Every structure is written in structure tokens, then in C-alpha cells.
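Following: one structure in C-alpha cells, then a few remarks.
What you see is the complex with one protein chain gone and the rest in place.
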Amino acid sequence: MQLGVIGLGRMGRIVVDRVLDAGHDVVAFDLSAEATAAAAEAGAEAADSVADLYERLDGDARIWLMVPAGDAVDATLDDLEPHLTSDDVVVDGGNSYFEDSVRRAEATDAAYLDCGTSGGPAGAELGFSLMVGGPEWAYEELTPVFDAVATGPAGHDRMGAAGSGHYVKMVHNGVEYALMQAYGEGFELLHRGRYDLDLEAVARTWNNGAVIRSWLLELCEEAFREEGNDLGDVADRIEGGSTGTWTVQEALEQEVPVPLIYQALSERFDSREERFGRRLASRLRYGFGRHDVPRREE
Amino acid sequence: MQLGVIGLGRMGRIVVDRVLDAGHDVVAFDLSAEATAAAAEAGAEAADSVADLYERLDGDARIWLMVPAGDAVDATLDDLEPHLTSDDVVVDGGNSYFEDSVRRAEATDAAYLDCGTSGGPAGAELGFSLMVGGPEWAYEELTPVFDAVATGPAGHDRMGAAGSGHYVKMVHNGVEYALMQAYGEGFELLHRGRYDLDLEAVARTWNNGAVIRSWLLELCEEAFREEGNDLGDVADRIEGGSTGTWTVQEALEQEVPVPLIYQALSERFDSREERFGRRLASRLRYGFGRHDVPRREE
Amino acid sequence: MQLGVIGLGRMGRIVVDRVLDAGHDVVAFDLSAEATAAAAEAGAEAADSVADLYERLDGDARIWLMVPAGDAVDATLDDLEPHLTSDDVVVDGGNSYFEDSVRRAEATDAAYLDCGTSGGPAGAELGFSLMVGGPEWAYEELTPVFDAVATGPAGHDRMGAAGSGHYVKMVHNGVEYALMQAYGEGFELLHRGRYDLDLEAVARTWNNGAVIRSWLLELCEEAFREEGNDLGDVADRIEGGSTGTWTVQEALEQEVPVPLIYQALSERFDSREERFGRRLASRLRYGFGRHDVPRREE
Partner (left out) sequence: MQLGVIGLGRMGRIVVDRVLDAGHDVVAFDLSAEATAAAAEAGAEAADSVADLYERLDGDARIWLMVPAGDAVDATLDDLEPHLTSDDVVVDGGNSYFEDSVRRAEATDAAYLDCGTSGGPAGAELGFSLMVGGPEWAYEELTPVFDAVATGPAGHDRMGAAGSGHYVKMVHNGVEYALMQAYGEGFELLHRGRYDLDLEAVARTWNNGAVIRSWLLELCEEAFREEGNDLGDVADRIEGGSTGTWTVQEALEQEVPVPLIYQALSERFDSREERFGRRLASRLRYGFGRHDVPRREE
């Protein structure tokens, strides 16, 4: 089988390598000539434009996009659109918003698969979890590629109609926020609690047989091993938040309470800004009780 | 009527003044001779010890304690105990933990009234809200004093048996935490939101007829007037938390969810400490996604 | 001064009455002829269509819309638009979404004031709190009307540019949700706690001098008086939620954490639906611990 891959960043490059390893052919393109050359060295056929990539594909095109969510996806699709036919299949493997994927699926002539991809850089060796939305025939057609990119046949599935792959990935990320914060609360309590504990040893013991064992807990173990028991100079500041925000917005629309996911998202906002509301609460304590008001230091 | 008042800090002194203003007699004592002298100047009879205060009271003793919650209450009661008879009435007007009040009521020979007091320094003019627990006869007996110290007859009531006054006050404070934080959230959103708003004007407009009008909202108005629209140098740090902690502990025991009160209490803890759990979550984002980890600056 | 009022439901009718009481003239119209007739009996001049109402106004038109938020506002504006000039002023006193108000202000030839109105039916006697957005001259022009409809001059203010009135009202309602739930938590703890309490007496005592006194707390007092200490047959189900949802959505966009408002909104959703997530959690307890799983009864 032959696959075109557009976007050769960390994740796109893993797709290229896993598909090549599985014995398939890859035509690769990235806006960075360097990244394209590196993929060529790894065994892919280099293309020097989106149009060139399309031309180099034999028969019906099967193309995997791994470009940043947002405008880059639309720009790439604009370049592809003049060439695409209804027998072609385009996979968006990035973190696109599901409503964008629905819109794009409707707009293109090709069959469009939105593919939520989870697993991060560790997926290079293990393979990813792939949540796919879109036409069934296109999903079937791409199965060899999904087998190669995922952990295997169990690591990918068709969720449903257009958008459902990115929808399930969005919810996955919302849950991810909450899980991270849940472990964070546990380790913070252990860190500030009554015993002087080796948190790496705690995580390792839990990872071997405890109910809460998980891959994220293995990453906690790794974090304590690499950063130290007090996490060294890691700051109290969590970046990111877009997929969590989407999850909460969708939950609001569906009237589904997601207080843990909301709280985990709020912690990110909280970690990045002074809180005006708390400053007001502090001042109110003076208002009704003449309690001292802590002031900013010069 | 004649009342002994022990403890002449800001709150105790307001009790003295309001009882005097209502035409009653006061015998006053404080560990600070200065505070005692000041009360004497205001019209009270000065005592130079707890024992002396007790002796100066005619007939059955009616004594109001306004000393800091905790050991100071027990120490004062220890001094009083040798003198007390079952016809005497002792009022604890401080912020004692309700189980301490139950214990003290059982331990003393006198009738013991636990009296939750709310209203802060503003009570000097308006009078307080008094939530009283303990024997009905003692509550009736003290009615003239309660009328004077409270905003009037509607400002005090007997809640129930021993401890109930401080119990209701504890819950009052839990609600107070949540109300402060709720207003804080609203004003924070207005402060950081789409319009450049005069928050004092917002608070004033709300205080005149809006559903959320309240005394705390009047204090918000005052805070913006006195500190400025951006709250000047008020720090993002809220002190205190004991009565809120008691409220949550009791709610846990009763299996009553109080998520808003809990959250408001957590904001206080949060404002006072770097969060280890968030630092871990930030590091985990590197673990699974190779996202940059913000580091503390030197 | 002369005011046209379109929409004569409970709230619109209060506007008519208060403006008449203040000595102004009112031309009134409602889709229900009955409602229009009732306003006429109260002293207003009846109009039998939007166009007719516009014609009956002398000089530059000053028109107050009090129709349900959403399509009804647009429909009314469509009827008005052919007549409006840049010297006319239209006030939307309903609960419109602020972005709709911005859009409408841009679309109309008239000066457009978005006016958040708070106070409910009680405003009939007390007057409302009015948060107004839009051009300053139009706000000044309508001052006599705002004085009459509000609690007085302190009960209304211009918040800022178009949309700011409904924006501030939206946040007001978010805070309102949280305040209601905060009092709810306190009274639930008292209801299920250690003492057998008269909750109306608690509310009354708090309303007289306590820090948490407020109009909503007066309504709690009224609720216990009218429904009984256990709230009789009031169900555990809270309707509504749109303005709270808007508030949380806007807070997400501004990255402002509003956990209390979110929680209060979630309680509404929660009260209306069985929770699938809790059913899953219950089943997981069997999965890892062989705990009995409660099953629905037939």
C-alpha cells in the first residue's frame, strides 16, 4: 500500500516510520525541506509540494495530514482540493475541533476521515490509539495503515460518522486533564502530609498491582525519578487548555455536568493568573471583620 | 439589669457599649488593665480579676465572655468555676467550636449559653445577629441583654440545646466563605472580561434593587471605592479558614455535599501555597506529549 | 416624557405602571389585545400594532421592549426598523444575550440601549436595578424613565458601550446561581445536621445583622414560612440555566475560573437527569472490589 503523508513534525514522522516499517510505501511532504529530506533518508519518497505529492501517488490517493490543528489544515486542504476525487481518502490525524472536521468532510470531494490520535511520542515504539470518524468504506480501505500506525488492530476503531473521531479524542483529552489533576492531588497530599515519603517508590508500588495503576502513573514515576522527589524547579504553571475547553463547552451544550474536568481546566487558568476574585474576598474580610489585608510587597 | 463582661477587645467593647446604652449596668474585666480602664471611662464598673468581677455582681451572676475561641475560654471558665452556682448564667459570645460548647455546658455548674455573634465591627451601630444555644430559662433571663446587643428582638433567637448557637454560627461562616467567593468570581469575570467597567458603579447598581443585593455586596462597593477599581495592592492571599474547615468537616460527617463551601475554603489554601499537584501535572504534559515544562526562574 | 412600551407581560406591565406613576405618558402594545387593554385601563394609550405605536409617539421615539429574549426581540425590531431614525432610542429591557445586543445595536438606525433588568416581580413596588449599555446621549435622554423604572437614580447606571448592560446582567445571574446554592448548602447542612432547627427562625436571625444577610436570604425566610420547615412537596429539580451557561461560556473564553458558578449550574443539570457517569462508577466498584452493585428496582 502507498500513503501520502503531509506534515513531518514529531507526530507525522512517527506515522511515516511506522508505515514504512510495516512494509508500505510513503510519499512525504513538509513545508520544511529539511524535514522532507529526513523522511526521504528514512525510506520515504520526497515530494516538493502538495501538488507534487498528489501526483506521485499511484491510483486513488490515500493521504494522511499531520499538521497543526486550525488554519494549517484548511490551507493544506485548499492545496489538495483541486486534485481530489471521490475515490481519494484524506485522513486528518491532528487535534482538530470536531465541528471543523464535520465542515471539512462536507466541503471536500474526497472521503474524509477525522482521526483522533493519542499516545504522544511514546507511540513511536508502541503505536497510537486511533479514534476514526467518517465513511465506513474509507476506514476499511485504510485499515492496513491504521494497523501500522496504531498499536495494532485493537488500537483503532471507527467511532461513527464524520467528526466522531475528533469528538471522542476531545473527550479523551478532557478526561486526561482530570486524571492528571487527580494524581496531582494525591501526590500533593503525600508530599505535604505526615510522612516523609519517596514518591517514586510510591508510584512504582502503585503501578505494580494497585487499582489506580495506569500509564499516566508510570509517567508520574518517571517524573519523580527524573526531577527528584520535590520536582526540582518545575513551576506551578500549566500551559495548554484548548481541548479541555472544548470538552467543557460541549458538556454545557449537552447539559452534562463535568465538575472534575472543569476543575482540572480551571487549575490551568488559575496557575497562570493572579486571581482578582480572591483579592476581593481578602478585602471583604477587612470589610466585615477588620481582618488584616495582605498587601503586595514592593 | 446588670451584666459582667469578660474580654474587652473590639467585640467585647461593643457589647459593653450597647448594653450600657440600653440603660443596663456593666461590670467589665480584661487582662489588659488599659482596656478595663477604657470601659470604665465609658461607664462600666471596672473589675481587676475574674473573681473580683464575680463578686461585684449582685444576685445571680449574668456574665458575657468575649475572649478568643479556644484555650482562653477554658482558662476564664476555670477562674469562674469555683464561684458559679446553678442560678448563674454564662454566655460565650465568641467563635467557639460547637463541640467545645457542648463540653463546657456539661462541665459547668452554671447555665451555659453558646452565642454565635455575627456582624463584625459594623455591629457597633446596627447591633449583631445572635444565635443562641442552651437552656430556655437562661435565654429568657438574658433577653434584655440580647435585645441590646442584637439589632433588636428580631436579631437574636434561641436555636436549641447546648452547642446549637455555635453550630448555626459555624454554618453561617461556611456560607459566608461561599458568598464572598461567588461575588469574587463575578467581579473577576467583569474585571478581565470584554468591557472596561467601573466596578464600584456595578456594585452600587446591583445593591439598588438587584436580586443579588446584600450586605457583602455593599462591602464590595466600599472595597472598590476605597482600594480602586483594580483593588490596588491587595494581594492574592486569603487568610483564615478555621470555621470553614469545621463546616466542611461536619458536612463530611453528615454526608452532606457542600461543594461551593469546599471550593471557597480551597481557594484560601490555594492562595497561600504553591501547588505541588499542578507542578506534577505540568511535568506529565512533557511525559506524554513532550510539551515544554515551565521552570522556576532563578 | 412619553414612552412606548412593547411587551406587556408581568415585567413589561411593571414598567408601564412605574412610568405612569412617575407622571409620564405611555403608549403600550402587546400581541395580546387583552394585555394591551389592561394597560390602557391603567392609564396608557393603547396601540394596535408596532407601527401604530410608533406613529402615536410624538417627536423622537423612545421605546422600551420587554419581550422574551431571542426571536421575539428580532421580530419586534424588524417591525420597528422601517420607521426608526437615528434620533430614536430603543431600549431592550429583557434578558438578551449580550452578543445579540451588540449585533442589534449595529444593525439598527436608532440608538440602541441594552438594559439588564433585575429585581423580579418585587420590583413592582421597589423598582428595579437597571444595567444599561449603549450611547451615552441616549442613556442621558432616557434618564427620567430609568429613574422611574429603577429604585431611583442609584438603581441604574450606564455600564459602557453596546452590550455591556446585558453583559453585566449575565454575570449578575451567574453570581445569583452561586448565591442560591451557597445558601442551599448551609440550610441543607442545618436540616440534616445535629440539631432540630427552625430554619425560618435561623434565616430571620441571620437577616437581622449577620454578615450573610441579603435579599435572597429574606426569600429563604419567606420560603420556609410558606412551604414549611422541610419545604413540603418542593421537588429536587431546578429548572432554567441559560444565563448561567452563558456566564460559564464567557468565563471559559476569558480563561477566568468560576468554579462556584459552574458547580451551581451543574447542580441544575444534575437535578434533572440520572447520571450515567455515577452508574459507571458504581459498576467499577464491582469491577475492582466485587462490591454489590445497586440495581434499579422494577
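A, B and C are the chain letters, set down in written order, and residue numbers restart from 1 in every chain.
Assume a contact is a pair of C-beta atoms (placed from the backbone, for glycine too) under 8 Å apart; a residue touches a chain by one contact, two chains touch by 3 or more.
Since the structure is predicted, the reported quantities are computational estimates derived from the model, not experimental observations.
Asks: In the complete assembly, which of A:2, A:108, A:151 or A:229 touches the absent chain?
Replies: A:151
Asks: Going by the contact rule already stated, which one of A:105, A:159, A:223 or A:238 would touch the omitted chain in the full complex?
Replies: Considering the complete complex, A:159 is the one touching the chain left out.
Asks: Can you say which of A:131, A:148 or A:280 touches the chain missing from this structure?
Replies: A:131
Asks: State which residues belonging to subunit C touch the missing partner chain.
Replies: Looking at subunit C, the ones touching the missing chain are residues 10, 119-122, 180-181, 183-188, 191-192, 215-216, 219-220, 222-223, 227, 231, 233-240, 259, 264, 267, 270-271, 273-285, 287-296.
Asks: Where does subunit A touch the missing chain, residue by residue?
Replies: 118-120, 123, 126-131, 133, 150-152, 154-157, 159-161, 163-164, 167-168, 171-172, 174-176, 178-179, 181-183, 185-186, 188-190, 192-198, 201-202, 204-217, 247, 250-251, 254, 256-261, 263-264
Asks: Please give every residue of subunit B in contact with the chain that is not shown.
Replies: These residues touch the chain not displayed: 211, 241, 245, 248-249, 252, 255-259, 262-263, 265-267, 269-270, 272-273, 275, 288-289.
Throughout what follows, only the chains that are shown with their structure count from here on.
Asks: Taking each chain's centre as the average of its Cα atoms, which chain lies closest to the overall Cα centroid?
Replies: The most central chain here turns out to be C.
Asks: Find the geometric centre of each of subunit A and subunit C from their Cα atoms only, then give the gap between the two centres in Å, rounded to an integer.
Replies: Centre-to-centre distance between subunit A and subunit C: 40 Å.
Asks: Go ahead and note the Å separation of the Cα centroids belonging to subunit A and subunit B.
Replies: Using C-alpha averages as centres, the distance is 49 Å.
Asks: Tell me, which residues of subunit B touch at least two other chains?
Replies: Each of 119-120, 181, 183, 185-186, 188, 192, 215-216, 259, 264 in subunit B touches at least two other chains.
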